[in-house]
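Then we have chain A:
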Amino acid sequence: MFQVILFNVTNGLIIGAFYVLMALGLSLILNLSNVINFAHGNFLALGGYLAFTLSPALGYWGALLVSPFITALIGLAVERLMIRRVYNRDPVYSLLLTFGFAFVMQDAARYIWGPNGLPLGLPEFLSQPISPTLFFITWYRVFMVGVVIVAVLGLFAFLRYTQVGIRIRAGTLDLETVASLGVNISLLRTFNFALGCLLAGLSGVLAAGQIGLNPNMGDDLLMPSFIAIIVGGVGSLIGTLFGGLLIGVAAALTTVFYPSASEAVIYAIMMIVLLVRPRGLMGEEGMMA
Partner candidate 1 sequence: MLEVRNITKRFGNLVAVKDVSMSVRPGELRAIIGPNGAGKTTFFNMISGYFPPTKGSILFQGKDVTHVPAHLRVGLGMGRTFQITEVFPELTVHENVLTAAEVAARQTLHMLPNRADAKLANDVAAEMLALVGLGAKADRLVGELSHGDQRTTEIAMALAQLPRLLLLDEPTAGMGDQETYEITTLIRRLHKERNYTIVLIEHDMRVVFHLADYITVLDQGGLLAEGRPDEIAASEAVQAAYLGESQ
Partner candidate 2 sequence: MSAEIGTGATAGAIGTRRTPAVPKWVMLAVVWAILIAVPYWLPLLGGYTALAGRVLVFGLAAMGLNLLLGFTGVLSFGHAAYFGLGAYGAGLTLRYLAHSTPLAMLLGTLLGGLAGTLFGLLIVRRRGVYFAMCTIAFGQLWYYLAYSWNDFTGGFDGLRDFHREPIGFGPLTLDITDGGNKFYFFLLAVFALAVGLMGLLVRSPFGHTLRAIRENERRARFLAIPVERQIWLSFSISCFFTALAGTLYALLNNFADPLALHYSLSGYLVVMCVMGGMRTFWGPLVGAAVFVVLQDYISSMTVNWMSFVGAIFVIVVLFFPRGLLGMRRTRKSV
């Protein structure tokens, strides 16, 4: 039993790492632009599908590198053409806009790639388990966690040490001041949105290798990302990181004892957090008000 639990904690961290990547992108956009991107799951699917289409030409590794950037470019276009127009309006409009656009994207994926599930081929060695006892950890999962760690570190370094990154962080705290310093807020937000989509696209390629592709694949991952953000604390990327890992582990552990509640449990965690510590585990006071 102890071993089963230990396995599941490990496993939960792996799943959680995946939520983190998705939730960080969502969180970036939410913090700077005050927009909940309902289409985030669809950008994820888009990244996966692009990898599927590109991998015959570029190979798996080429697709892994290229498709997130194409996803980001598409995100950039979407932001410029549509989302930008609703920034200064009542939040109901940005929600409806991304919500509706999510429908269009999902349908487009179904139209282009078909309603059936598609597998994304992986290099042979990645599909093997790392050892007979740790059979549930395939090299692919190790690889996935590795990519997530690199991506998260890269993101934090970017936000910390580059000028654009610093502006994004500053804009999160006080957009007006940043604007008054002569920073082009509109471009900053566009770039930030594209950055969020880049992370979604990367998540998509990784997810495609694990669970395959289908037009609805983003839907099931969107809600856990929301929860990761709420639990971790809105406004705190570190919080999102821990939130994602926490719910990953919680869901995996629940599967040991009462599998059919593994989805419900993450919502229960959210309720408890809202009750006990409304601003989230690492959220700052006032951010959510």
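Going forward, a contact is a pair of C-beta atoms (placed from the backbone, for glycine too) under 8 Å apart; a residue touches a chain by one contact, two chains touch by 3 or more; residues count from 1.
In picking the candidates, the idea was that all candidates are chains of the complex that A comes from, given by their letters.
None of these values were measured; they are calculated from a predicted model.
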So chain A is shown by itself and the numbered options are 1 or 2; which of them touches it within this complex? 2
Residue numbers of chain A touching candidate 2 in their complex, please. 30, 34-36, 38, 82, 85-86, 89-97, 99-108, 110-111, 223, 226-227, 229-230, 234, 260-261, 263-264, 267-268, 270-271, 274-275, 278, 288-289
